[in-house]
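Here the complex is missing one protein chain, while the rest keep their positions.
Order as written gives the chain letters A, B and C; numbering starts at 1 within each chain.
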Amino acid sequence: MILILKSGVDEAEIEPIRRLLTGQNIIMQDIVGETTRMIGLAGDTSSISEDAVMCFPCVERIMRIQEPYKLAGRKFHPADSMYEISGRRIGAGEFAVIAGPCSVESEEQILSVARDVKASGASFLRGGAFKPRTSPYAFRGLGLDGLELLRLARQKTGLPIVTEIMSQEYLDAFAEHVDVIQIGARNMQNFALLQQVGSIGKPVLLKRGLSSTLEELLMAAEYIMAGGSQEVILCERGIRTFETATRNTLDLSAIPVLRQRTHLPVVIDPSHATGYWHLVEPMALAAVAAGADGLIIEVHNHPEAALCDGAQSITPQVFHRLMRKADAVRAAIR
Amino acid sequence: MILILKSGVDEAEIEPIRRLLTGQNIIMQDIVGETTRMIGLAGDTSSISEDAVMCFPCVERIMRIQEPYKLAGRKFHPADSMYEISGRRIGAGEFAVIAGPCSVESEEQILSVARDVKASGASFLRGGAFKPRTSPYAFRGLGLDGLELLRLARQKTGLPIVTEIMSQEYLDAFAEHVDVIQIGARNMQNFALLQQVGSIGKPVLLKRGLSSTLEELLMAAEYIMAGGSQEVILCERGIRTFETATRNTLDLSAIPVLRQRTHLPVVIDPSHATGYWHLVEPMALAAVAAGADGLIIEVHNHPEAALCDGAQSITPQVFHRLMRKADAVRAAIR
Amino acid sequence: MILILKSGVDEAEIEPIRRLLTGQNIIMQDIVGETTRMIGLAGDTSSISEDAVMCFPCVERIMRIQEPYKLAGRKFHPADSMYEISGRRIGAGEFAVIAGPCSVESEEQILSVARDVKASGASFLRGGAFKPRTSPYAFRGLGLDGLELLRLARQKTGLPIVTEIMSQEYLDAFAEHVDVIQIGARNMQNFALLQQVGSIGKPVLLKRGLSSTLEELLMAAEYIMAGGSQEVILCERGIRTFETATRNTLDLSAIPVLRQRTHLPVVIDPSHATGYWHLVEPMALAAVAAGADGLIIEVHNHPEAALCDGAQSITPQVFHRLMRKADAVRAAIR
Partner (left out) sequence: MILILKSGVDEAEIEPIRRLLTGQNIIMQDIVGETTRMIGLAGDTSSISEDAVMCFPCVERIMRIQEPYKLAGRKFHPADSMYEISGRRIGAGEFAVIAGPCSVESEEQILSVARDVKASGASFLRGGAFKPRTSPYAFRGLGLDGLELLRLARQKTGLPIVTEIMSQEYLDAFAEHVDVIQIGARNMQNFALLQQVGSIGKPVLLKRGLSSTLEELLMAAEYIMAGGSQEVILCERGIRTFETATRNTLDLSAIPVLRQRTHLPVVIDPSHATGYWHLVEPMALAAVAAGADGLIIEVHNHPEAALCDGAQSITPQVFHRLMRKADAVRAAIR
């Protein structure tokens, strides 16, 4: 960490900072430039409050050098992580596709979709039992009945299930029945939930918030990991920009950037990012070409009758074609 | 709601839509332009799933005409709302300032600040007992002990207290001890929390999410109101943009825009929006000039020793001056 | 175009609008919903000023149905465009890579890079003679001497040249010596330049502005085409968002969205979008997988000695490998 001081600062003004930081075992090194004076700080600067330091009138700016995340970072965990979840693998070269409907709607629907996506090569089944909806008047999912239908689908197909938790109220049910617990984009900085979900120790699929930086995404993963669970999968699902032609803007450069900074697997959700089914295939293939560890894709057997997000769901037929092309692209970049 | 159809669509393709919507008591009216064919929908269109309609291959685009919020909107509640909370008023011309430290740190601190801000004219005391922090390693507030100190400060000064809830775990404690329950920006779309807090029936201060549109803010208020509480105060606290000179970009046009759309009071938080104490006064005065119903301002007796957000806190002296100027601006725009 | 009227509007208030629009040969159709009254407008609405209509106090909102672009749109030009430029093809399935240094620096440099990229399969040579730089104190290119060196490189290698014009001052020189005239992102809405460049009738590479929507990009292309040149190549090169891990956010969904709306070829510039050379290859491959018609890539023989943008340039060796992988990805998605 480096403190850049205001010009014309004298030693007496710096003294209180020296006292504060010496008490925290921080070593200070003066850096005197031609026009600017700085203080370099060495030691465990993760405990220093930037806010506290910024209050000293002589400080103009602070620059952090070290990454603020430890468990999620590559520094102490250089190799890619790979998880084996109910017999399926993801990470470190193991590619996995999570597919299924936006919402679980009925036994017929979830079983039909589960069988179709399994036949096409999906490794995990997704489906919402609890749905975050902008309007309190919209369909919010079948709740615990939806969880029950997902269990049934797992039993019939063997696919591990991925589904979103929205509240600590159902923590026990998720701990018991769900293979991968999803934290949605709108809850990425619901710190209470992150910690509680982390404490269960199950694999977690963490979606990037609509306006979260990649560093914030890694800090949210750090919350979960500090809570206990070490198996976090990061998911890019589009960020909010000024462009209105797509629902959000899919930030595929997140893949190589995260690859550099973290050992955690990275999956891409082109369905929620784009909001339109005809954009799903090209963006899914682009994600594979950029090196994603997996995809999460909405598939519905009757998109026009879907209770939620039908416009972005692809049919099992389109999904089947997409999987074939994704295989080809993976082979191409190897 | 208007459906814009793709060009060259024939009646057979439209038939399934007619069936779906007729079943929902929606009246359809054909609109045939020179190059574009449309269907206008009348009736209670709030129950129509845009997603479902978008799945029909003949539909190119959908345009919603009516506002999706009812309780928060002006249509059925044209007059400004005014709340009387523990003897203090806000809304419909009643201006209120909420002031206090970012975090409750000690009895000495909270009492000292409470007395100072009261003496300068603040109506409510703010102070965080539970703090959302990006890093799991940062100070996260005193928790229930912090709530206890806030109660003490209220007892000594008579100022009603405003503090943030982060998890349903403490719902009972908040219901019992807090005058205005704050939902933070990062939880604006934590729909489970919105609903639970609404069910308590207490006044709620709802902060706009960093990347939430004003319509989404109103929909979040709608969640709380649909849950039970009718006294929601909206708070603009900066949105996330590309500009890095300030922590966030304070969107003051939210004041007149919200004034037009909703009867709920609107307050502005210049401290969190800008992130720098020297920007607080000018932006607070700008908010007053734009017609805000109130301000929420961080005040700390020793900003440089604050455990959190010291850099954006002003001293009681600066706050005192700000309050005098705010009074003058209010008089000027009347 | 549809006018949504305020509630409770009576016929007398609408009368002035009827007069205004009837005079413009616009046919009006009343649409009366349960709570909202609208007027549908048919005819050539592209001549209607939305601003003028918005001034009538009875109008609440306007919705445009038709696309505002004609020459660039698919409606009157359904088939993909393909251009043959100095013997190289791009568009409608013909894939082309434009490669070269950010700036032309010396004869040795441009000839060396030109030979290398040609050997690896590039179709066009890029290189800046006039450079847009944020600081007036930075290197701004060799100017006309740079153009001269590009001509030399074309003569030696046969590669057509692509280079940026920044001012109408050099229009004649560009008309004479350049194969594809580039309009940079910062000039995408320099309407005077768009029109002048269009009037030359040469192929134009038009880069998307940092905060321009895809519709605005198409309207900028429309300017050029209305000016005369029909051979416009669109280029996505990253948009400005809150994320700071990359210089800009590469919006690859622009590829399938533009494919749907326009017949013009679309190329991707991963070098400027990301700002870091190690992100260029994964994003280039992603662009190919998403269906781009081409790439534009910065290649430098000595990146560390580059006078500009060295950090995002790849070496000829990395470029060679990228081209092999790009070929494989193209084969995979076919």
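The rule is short, and it goes like this: contacts are C-beta pairs under 8 Å (C-beta built on N, C-alpha and C of every residue); 3 or more make two chains touch, one makes a residue touch a chain.
These numbers were taken from a predicted model, which means no experiment stands behind them.
Shown chains touched by the hidden one, complex as a whole: A, B, C. The hidden chain makes contact, of the residues A:R186, A:K202, A:R240 or A:H272, with A:R240. Contact between chain B and the absent chain runs through residues 211, 213-215, 239, 241-246, 249-257, 260, 273-274, 278-279, 282-283, 285-291, 325, 328-329, 331-333. Against the chain not displayed here, chain A makes contact via residues 2, 4, 7, 27, 29, 31-36, 38, 40-43, 63, 65-66, 75, 240-242, 244. Against the chain not shown here, chain C presents residues 16, 46-47, 49-52, 54-56, 68, 132-140, 166-169, 186-187, 189-193, 195, 209-211, 216, 219, 222-223, 226-227, 240, 303-313.
Here is the rule we use: only the chains that are shown with their structure count from here on.
Of all chains shown, A has the CA centroid lying nearest to the centroid of every protein CA atom.
Inter-chain spacing, taken between the CA centroids of chain A and chain C, is 31 Å.
Centre to centre, using the average C-alpha position, chain B and chain C are separated by 39 Å.
For the pair chain A and chain B, the distance between C-alpha centroids works out to 26 Å. Looking at chain A, one finds that residues 211 touch two or more other chains.
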